[in-house]
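Taking it in order: structure first as structure tokens, then the write-up.
The complex appears here minus one protein chain, its other protein chains still in place.
Naming follows writing order (A, B and C), and every chain is counted from residue 1.
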Amino acid sequence: MIDKTNNDTTDLVPLQEIYEEFDFLGDSEAQMEYLIDLGLDLPRMPADEKTEQNRVHGCQSNVWMVTDYDDDSRKLHLHAESDAMIVNGLIAVLLAAFQSQTPRDILETDIHAVFDRLGLDRHLSPQRKNGLNGMVNRIRQSALARLEAQPD
Amino acid sequence: MIDKTNNDTTDLVPLQEIYEEFDFLGDSEAQMEYLIDLGLDLPRMPADEKTEQNRVHGCQSNVWMVTDYDDDSRKLHLHAESDAMIVNGLIAVLLAAFQSQTPRDILETDIHAVFDRLGLDRHLSPQRKNGLNGMVNRIRQSALARLEAQPD
Amino acid sequence: MTAINTPLDVAAFRAQFPILQQKDAHGRKVVYLDNGASSQTPQSVIDRTVDVYSKFYANAYRGAYEFGQRIDDELESSRETIRNFIGAERKEEIVFTSGTTASLNVIAQGLGSTILKEGDEILITLMEHHANIVPWQMIAKRTGAVVRVLPITEDGRLDLEQLPQHLTEKTKIFSVTGMSNMLGTINDLPQLSAAAHAVGAIFVVDAAQSILHEEIDVRSTGVDFLTFSGHKLYGPTGVGVMYGRHDLLEMMEPLLGGGHMIDRVYEDHSTWAQPPAKFEAGTIPFVQAIALKPAIELVQSVGLEAIKTHEHELLTYGLERLKDIPGLTVYGPAPEHKGAIITFTVEGAHPQDLAFLLNRHGVCVRHGHHCTMPLHDHLGISASVRASFAAYNTRDEVDALHDGLVAARKRLRLD
Partner (left out) sequence: MTAINTPLDVAAFRAQFPILQQKDAHGRKVVYLDNGASSQTPQSVIDRTVDVYSKFYANAYRGAYEFGQRIDDELESSRETIRNFIGAERKEEIVFTSGTTASLNVIAQGLGSTILKEGDEILITLMEHHANIVPWQMIAKRTGAVVRVLPITEDGRLDLEQLPQHLTEKTKIFSVTGMSNMLGTINDLPQLSAAAHAVGAIFVVDAAQSILHEEIDVRSTGVDFLTFSGHKLYGPTGVGVMYGRHDLLEMMEPLLGGGHMIDRVYEDHSTWAQPPAKFEAGTIPFVQAIALKPAIELVQSVGLEAIKTHEHELLTYGLERLKDIPGLTVYGPAPEHKGAIITFTVEGAHPQDLAFLLNRHGVCVRHGHHCTMPLHDHLGISASVRASFAAYNTRDEVDALHDGLVAARKRLRLD
């Protein structure tokens, strides 16, 4: 079952739009500002999902993440939120890249190519990169677990 | 008994002459050169006195030192030599300051005032200062031992 | 040299820091309020560094040639300046290290391996920086000693009522910060020293923060070990100081082995040199150690009292000014008990976002746990924003912080 209140595909900014906006802005501070806007606009998670168990470790801010698998479409749906808006912006990028894909698609996505395209590797502090990688790993693990449980 | 072959008072450059020469030279390198001359001219110790037991530790070069007490004059006679000429020059200064004094005189001599007067504190490397202090301590200990054995 | 009771001429002081004269890449004036992490560097320190590298550079304590002797002289002169600055008895009690963290590790492991046995206690406090926590945990683990933690009061001061239960005959070492790098709290070192010595404990002070704001005299205060870093004292990075009472330095084992710290090396064992050499293994950061002197001279030339007065003014002004920020919580005690550090959170705004948005206004502050995780845990927060002031900061810069916060809240749609 998909929780329609949060991070549904329809509410998400598509990756292509993020690319275009980044290119248009050019300057890294402006891009970070845009990330904040993306973060502010990110649909929120229900409070009862912000549990210790759903927390992603290795981030400077609190990050919660839940993955739902839709048996019909065989796609993985992601829900995530942070208390820091810049991080929510990064979450928006991750959701745009990973949302509503099959586990196999997720594992095959070269997310670092996305980060490169956005220049995030250059603009994020090492700690923030750690946090970002923590989220990516969490998503990958869910996909892998799903794939192992039920090969497509 | 005093060993007349080495470091007898009569062969020594008096402290006053060293002071005057240092003042005349002014420049610290020239003063060090003069120390080398003093060292080259320092009467040598007999080879059989250069034993492990007579070695002063804490010096970069080898330094041997022997103290003789003359019961008649109640004075301590010092004999010392190094294989480095600069150190022999420092030994010449020490001998000039300490030679043929009573143990009490030796203990009362403010040798650091002599070093200050010569500016040695400024011109010697820490290691060389360590070596110099090692020699001073050895002389003081001999004087103290003598004084305790036979108070004057 | 010290200009007693002359108020600090902030403009003149500030003029000595080239970095503060420039605009940043976006043409904004730089409002540097991260002095608790590292202070900026005056021209005199930069010049001294360049001078050593370009005029008389040689490895320290090694060369018979002129450069070498010049370096040795300069190093010893810097050591003497430090001795005088902290009121140590002997120059040999001043050990150059690579920083406060290194100093504290040298003390913890050197002292610990000599005096600690199972069941002995080390007392630290809840407001310590990780550098004054982790080394003690490490040596405790190795020796079987126990690290105890003195709690703090609700307003962020050491809870002295609980001192007697924590500082006992079992306590062999009491290590405390001179000033909290998060709360700003200034601790009463003479009182704590007396308490430590009353139970026979060795009294260690982490002066990384306090050295720049509070005068210290190790002898009259009864400090057995004092540690600080050059880079927080307007000096260069890469150098720190460990002061230790001479008899303790003699007793203590060195942490690092290598050149210069030995007396004699045999194939199967070695003997150690006298302090300070015993603790200065390898090539020390001699250029930085020499360039630390002009930093201290700068502080001495205006006087720590004048610096403190000015910084305290900034602190009270800042606390007043920030009062109108909705949802603001400032941590730490009332201004009379603290140095010029304002650490805070703003409800609904993550410290990380605040630090980023403040930077958009040219204001440099720090966010995170400031290497005080146990303290943050205790306060029930995972991160905070810290504005920490130095002598070159001005009221204008406090205003910039205020205005930046107002704008940040707007930007985060909190208004």
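Basically, contacts are C-beta pairs under 8 Å (C-beta built on N, C-alpha and C of every residue); 3 or more make two chains touch, one makes a residue touch a chain.
No experiment lies behind these values; they were computed from the predicted model shown.
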item: Which residue of C:194, C:334 or C:373 touches the chain not shown here; value: C:373
item: Option touching the unshown chain, where C:66, C:89, C:247 or C:347 are the choices; value: C:66
item: Missing-chain contacts mapped onto subunit C; value: 18-19, 22, 24-25, 30, 32, 34, 37-38, 40-41, 45-46, 49-50, 53-59, 62-68, 98-102, 104-105, 108, 126, 129-131, 133-135, 137-138, 141, 147, 149, 229, 231, 236-239, 255-262, 264-270, 281-288, 352, 355-356, 358-359, 363-368, 371, 373-374, 377
item: Residues belonging to subunit B that touch the chain removed from view; value: 29, 32-33, 36, 40, 60-62, 82-87
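The rule we apply is simple: only the chains that are shown with their structure count from here on.
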item: Centroid spacing, where centroids are CA-atom means, of subunit A and subunit C in whole angstrom; value: 39
item: Interchain centroid distance [CA atoms averaged], subunit A/subunit B, Å; value: 80
item: Separation of subunit B from subunit C, taking each centre as the mean of its C-alpha atoms, in whole Å; value: 46
